[in-house]
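On to chain A.
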Amino acid sequence: MEWIADWLFVIPLAPLIAAVANFLLGRWWIRDRAHWIAVPAVGVSFLASVPAFLAVARQHEPLSQHLYTWIPAGDFRVPVVLSVDQLTAVMLLVVTGVSFLVHLYSVGYMHGDPGYHRFFAYLPLFVFSMVMLVLASNFLVLFVFWEAVGLCSYLLIGFWFRRRSAADAAKKAFIVNRVGDFGFSIGIMLIFVTLGTLDYAEVFERVGTLGAGTVTAIALLLFTGAIGKSAQVPLFVWLPDAMEGPTPVSALIHAATMVTAGIFMVARTHPIFLASPTAMLVVAIVGAVTAFIAATIAVTQYDIKRVVAYSTVSQLGYMAIGLGTGAWIAAIFHLFTHAFFKALLFLGSGSVMHGLHDELDMRRMGGLKRSMPLTYWTFLIGAAANAGILPLAGFWSKDEIIVGAWVGGYPVVALIALAAAFFTSLYMFRAVFMTFHGEERFDRAHLHPHDPPWTMSVPLVVLAVGAAVAGFAGVPPEQGWFHRLLEPVFESAMHHEVSLATTLAFGAISTVIALAGLYLAAAAYVLGTVSPAVVAERLGPLYRLAYNKWYFDDVYQRLIVEPARGFATFLWRQIDVGVIDAAVNGAASLVVWTSQLWRRAQTGLVANYVLAIALGTVIIVGAYLIAGSNLFR
Partner candidate 1 sequence: MDWEPLIVSYLFGFVLLNVLLLAMAYMTWLERRLVAFFQDRIGPNRTGPFGLLQPIADAVKLISKEDIVPANADRLVFLVAPLLSFVLAPLGALVVPFGDAVTVFGRQVNLYVIDINVAALYFLAVGSMGVYGIILGGYASGNRYSLLGALRSTAQVISYELVLGLSLVGIFILTGSLSLVDILRVQQRTLVLGGLELPNWFLLSQPLAFVLFLIAAVAETNRAPFDLPEAETELIAGYFTEYSGFRFSFYFLAEYINMIVVSLIAATLFLGGIDGPFVDGVWWLAVKAFIFLFFYVWLRATLPRFRYDQLMGLAWKVLLPLALINIGVTGLVRLWGIGAL
Partner candidate 2 sequence: MSELTTAHFLFLSAALFIIGMVGVLTRRNVLIIFMCVELMLNAVNVSFIGFAWEQNALTGQIFALFVIAVAAAEAVIGLGIVMALSRRLDTVDIDEVRQLRE
């Protein structure tokens, strides 16, 4: 597998070619054949990732390929180097694999859309950017593609840009991400200022030489970027709105891959975080708060995609907990498993929407189990995996994070995570039951739900298998194949020593909690023994708090958007119109006025002009005679 080191460039190049081809030729020539290029291209990318993965998995040595030197400015050199270590390899597999499946799914899902070629230009472009982000070997390249995936996210959320809500959501995502990216870029600048280099290896080597305060600042600034990109509190608000994009986009970008870029970045730069316990603590707390808040919100939502979206936020919170408590491998493991079941859930809900003509409200679904069996079973597997039901993927990874938090000395965080796990189970099964069980609440006269075509069902099945078995990569906990694989990356990190008893105890606890959530959901939506409305009534303010997303959007609206808008209006009305425009118009009026004055001299009579010239000559020569010659001296 050595040869792959020279062919790494294929992984990003294939999607790039597809994107460029569809951009340039899509509108006039390729049109609805766009997937002929895009799907195989991403497939090639995936196929090229597999040997890279095998190579690093076998020999434990990172691969790298130097492409070219991007910025050769004296001492400051930024080479574009593709480097693959175990962490990158895992990410590559996840990104290209899920991307391939989503591309395949999109062929069916986007069929007949007028922007078909555009979709298949953006999507490979995203894959290219994401792959390059993962493959980067220095902070500047990382940042460039960090922004590039942000751009793709913007383009894809606003894919149906004629719809006002989609355009607004795209803008919101972009702007909220800018807040995080601002901190991120300052962090990178701080790294360059203090260490004089942006290369990963050199930075991690020299990070020990920095003072504690500096390292904390760098770590927190980098984490700001992750907060934005990975939708942590308080910048998670863009992710639910991002569901305005096409469902495959939600599955790929806003669940499986892009949002995990923040998690990946923190894991990538773990030497910096390890050097700053304060930063670690912040990461853990932010993760715990995110996991809990998002889970509670998800319980109260009716829009199926939003439920899944908040679930994503919540799961990203779990990953942050893993990062913050030092359970690095567990976090990446959860990222890995989450990619499967979350993509599955999104594609499943997309499949439901497909069957119900873009219906999103779960209150108008129900009973789909009979008409869409394949979708039901795959969705169920995904939901169970997400809820942490033994032995599906989510159980293993989530359990490991909670255990890691407990063992790592953050019992409160572990408890919050357990609480969130209860809500996770509750909202997941609530979604399943409301959608697939009970009476059929949709318009049966006009809607005839059915399972989707093969291009859509094949990804569902593949992902369902993955969601079911991916967890076994990490079995037994802490000593599984996955851990041994990633061990070299996190060598410097502290190892948790977990006793078998603890593991079993937490396994039991989380299983009980998950089943409790399952039971509650069943009681409320299938058995009818608990009335959700009554519960909501009784909880009162708490319910409204969760239903209104903890008022994050309203607070932002009050504290940031409206003052900013007011200030902008002030600038517009008073400064721009009143001062700048007035100055420009004034200058123009002055010119007009002066020229009105002077145009009287413009008689059109050449003779007069000539006379003026001659007069000037006489005057100048006279002045010369008086001043310059010795005539009058």
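Simple rule for what comes next: a residue touches a chain if its C-beta (ideal position, glycine included) is under 8 Å from a C-beta of that chain, and two chains touch if they have at least 3 such contacts; residues count from 1.
A quick word on the picks: all candidates are chains of the complex that A comes from, given by their letters.
Since we're looking at a predicted model, the values are computed, not measured.
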Inset, instruction - Consider chain A on its own, then decide which of 1 or 2 touches it in this complex. - result: 2
Inset, instruction - Provide the residue numbers of chain A that touch candidate 2 in the complex, in ascending order. - result: 599, 602-607, 610-611, 614, 617
